[in-house]
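As you look at this complex, bear in mind that one protein chain is not there, while each of the others sits in place.
In order of appearance the chains are A, B and C, and numbering begins at 1 in each one.
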Amino acid sequence: MDFSTSDLKHLFVRLAARMSTERDALCALDGVIGDGDHGIAMEQGMKAAADQIQSLDGSLQDVFNAAAKGFLNAVGASSGPLYATGFLRAGKAVGPRLAMPKDDLRLVIVAIRDGIQHRGKAEPGQKTMIDAWHPAAEAAAAGATPTSILAAAKDGMEATKPMLATLGRASRLGERVIGHADPGSVSAVMIIEEITLEMAH
Amino acid sequence: MDFSTSDLKHLFVRLAARMSTERDALCALDGVIGDGDHGIAMEQGMKAAADQIQSLDGSLQDVFNAAAKGFLNAVGASSGPLYATGFLRAGKAVGPRLAMPKDDLRLVIVAIRDGIQHRGKAEPGQKTMIDAWHPAAEAAAAGATPTSILAAAKDGMEATKPMLATLGRASRLGERVIGHADPGSVSAVMIIEEITLEMAH
Amino acid sequence: MALTQKLINEGNATVDEMLDGILAVHSDTLWRPSHAPRAVIAKHGPRSGKVALIIGGGSGHEPTFIGFVGKGLADGVAVGNVFASPPPQPAVDAALAANGGAGVLFMYGNYAGDVMNFDMAMDMLEMEGVEARTVLTTDDIASSPDISKRRGVAGNVFIFKAAGAAADLMMPIDEVERIARHANARTYTMGVALSSCSLPQTRQPSFDLPAGEMEIGMGIHGEPGVRRGPLRTANEVTDEILDTILKEMNAPKGARVAVLVNSLGATPLMELYILYKRVAERLAEAGLEIHSSLVGPYCTSLDMAGASITIMHLDDELIPLIDHPCDCAMFRQG
Partner (left out) sequence: MALTQKLINEGNATVDEMLDGILAVHSDTLWRPSHAPRAVIAKHGPRSGKVALIIGGGSGHEPTFIGFVGKGLADGVAVGNVFASPPPQPAVDAALAANGGAGVLFMYGNYAGDVMNFDMAMDMLEMEGVEARTVLTTDDIASSPDISKRRGVAGNVFIFKAAGAAADLMMPIDEVERIARHANARTYTMGVALSSCSLPQTRQPSFDLPAGEMEIGMGIHGEPGVRRGPLRTANEVTDEILDTILKEMNAPKGARVAVLVNSLGATPLMELYILYKRVAERLAEAGLEIHSSLVGPYCTSLDMAGASITIMHLDDELIPLIDHPCDCAMFRQG
């Protein structure tokens, strides 16, 4: 089955809707160990990405590039550069095609992880969104099923709870962050869930 | 029975203690229709009056004059000029004696009322402390018993509840003050109670 | 009940400790006579032949009143307890310390307590042979339909400023008094409160304000407002306030105004500028020209959340006075 630019546009619309629904829950999580705005960043970022691409005429890469720009310019924050770089990498990975096999969404997951790591220099184990993106990308690269990719992301997110943070705002809180999930890893699971649902369709 | 300068000093000590106990209740009353500080003004005023006179060597009039000055300088506010003028009038009424018959405390009640009215120009029915002081002074002047003087003050205070206010802060609240006692009339009843207890001793 | 959270020491010590802090920070512009700890005087304002402008009132409104003492504005201030008029003595002390032989003008908000105390101060000054006059501020249009019964609130800043500039320009006391009355008559304020405040001694809210409600026409001492209503958006609140002010002010198109968007304490600048945006839109619609604006906490009510809007209807006489430079502890211009 093919995944077209119009499918990609729909994916961003669903991501925007999902983040809007989860906004306050993500903010509450970020309030515990960060500054309480992660839900707002993700809602505004995905909405701007979706808005930016709706009337765009171009390839999958063009759509990802425009989404990156829309997300970044609407948000800034930490999430902005991280997801913008992830989307740019995803665009590069899928290339200037108008459609691709659905299974190539694996490449998207891997590329987003790569972009986030390129920008943020995080390694797994530092209590960031990378703790969800990295195991998901590893599973995707190894040919795992969509369900297993999502499960890997969820396990990675769960594993952030007992971690100390060594990057980002939470790193200054020492032991106080133990027991709380990293909000960026929670929203990452949601994004990965929407992508893997596409793959399984 | 005689009422000496040392009795008068003790009276002020008791008034200071009473206002300290009632401070938060008086503030809460003032919060409803005023600015919430009446208990603080009365506590600080009576404490300053009591402190000012303790080591004073002089007549009843001297003690009242010093109490007036102490109260006024510690407090300002509305209560300061009103009670300071009341105490000055009381001093003038009892004169430069070292002691007086206890029954002359009637003169004190009448004089405090006169001083408050001279300073504040309030008439009964305007929802102020005068609504307690005036009936008490009328009863005192008419030779009523200490119990009846106090009862008159209490009735006057109760009567402030349904009143509209036409003087002071509460006058700007219109109908919203209806149902609430005037805080100045409530503290007036306490003062009158302490004085009438002296008379009855 | 839990105490409201404040960074203070002993409740009764707040005013004196605050004054120690203020005098320590602003020792270049403020001083106080050693015998009069509640009278604070401008170092560079008072001078021979100049009318002395003495302002005053309760504490808890900072930067009002003490923050407006300085060259070009007030010569001295009498400092009261929290929400309490100062007694007469510091007003007398301030007047004598700032007296330049050209008369003293007392200016303060119209509250029963302040009137009684400052009137006593006037009597005491008269005995000293010093001529003193009084102009009350009554800018709070929500507080009464009868102008003489209205409270003085944030509009004080503009009204004191006009009178202080007139005095700094060495105008005689008749002129300074006339200008003070003129400034007061053309200044209109209305505010809303979004929370109660609490005194340092009790640390309890002075009144209850349920979530979702606001007090409209609130005074600056936590006195309840003229009515209570549901909390509205910034634009709706601004519109209600400006509808009331513009009607009362009744200025012709083309008139120039000064604007003050004031925080009652806990409301941050972000919200004030959002209110200001709407004020500017509404004034433009009404054909009025904004000559100058102030946005910030100028007249507060302890830790109360809320804001007030003041419009001063300027004229050729008031404009140079409002523009006149001043160098106060907490307010500088020019």
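Simple rule for what comes next: a contact is a pair of C-beta atoms (placed from the backbone, for glycine too) under 8 Å apart; a residue touches a chain by one contact, two chains touch by 3 or more.
Worth saying up front: this structure is predicted, and the values here are computed from it rather than measured.
Student: From the touch rule at the top of the page, work out which displayed chains the omitted chain touches.
Tutor: Its contacts among the visible chains are A, C.
Student: Per the definition of touch given earlier, which of C:L194, C:M312 or C:C328 contacts the omitted chain?
Tutor: C:L194
Student: In the full complex, which residues of chain C touch the absent chain?
Tutor: 2-3, 5-9, 14, 17-22, 24-25, 59-60, 62-63, 67, 192, 194-195, 200, 211-212, 214, 231, 233-235, 237, 265-277, 280, 293, 295-297, 300, 302-303, 305-307, 330, 332
Student: Identify the residues of chain A touching the omitted chain, counting contacts across the whole complex.
Tutor: Those residues of chain A that touch the unshown chain are 23-24, 27-28, 31-37, 39-41, 44, 72-82, 119-120, 167-174, 176.
Quick note on the criterion: only the chains that are shown with their structure count from here on.
Student: So which chains count as neighbours of both chain A and chain B?
Tutor: For chain A paired with chain B, there are no chains in contact with each.
Student: Which chains share more C-beta contacts than any other pair?
Tutor: B-C
Student: From the centre of chain C, which chain's CA centre is farthest?
Tutor: With centres defined by C-alpha atoms, farthest from chain C sits A.
Student: Could you tell me the distance, in whole angstrom, between the mean C-alpha positions of chain A and chain B?
Tutor: So the centre of chain A lies 72 Å away from the centre of chain B.
Student: Return the distance between the CA-based centres of chain B and chain C, expressed in whole Å.
Tutor: The answer is 31 Å.
Student: Whole-Å distance, chain A centre to chain C centre, using C-alpha means?
Tutor: 53
Student: Could you say which residues in chain C touch two or more other chains, in rising order?
Tutor: Within chain C, no residue touches at least two other chains.
Student: Among all residues of chain A, which ones touch two or more of the remaining chains?
Tutor: Residues of chain A never touch two or more of the other chains.
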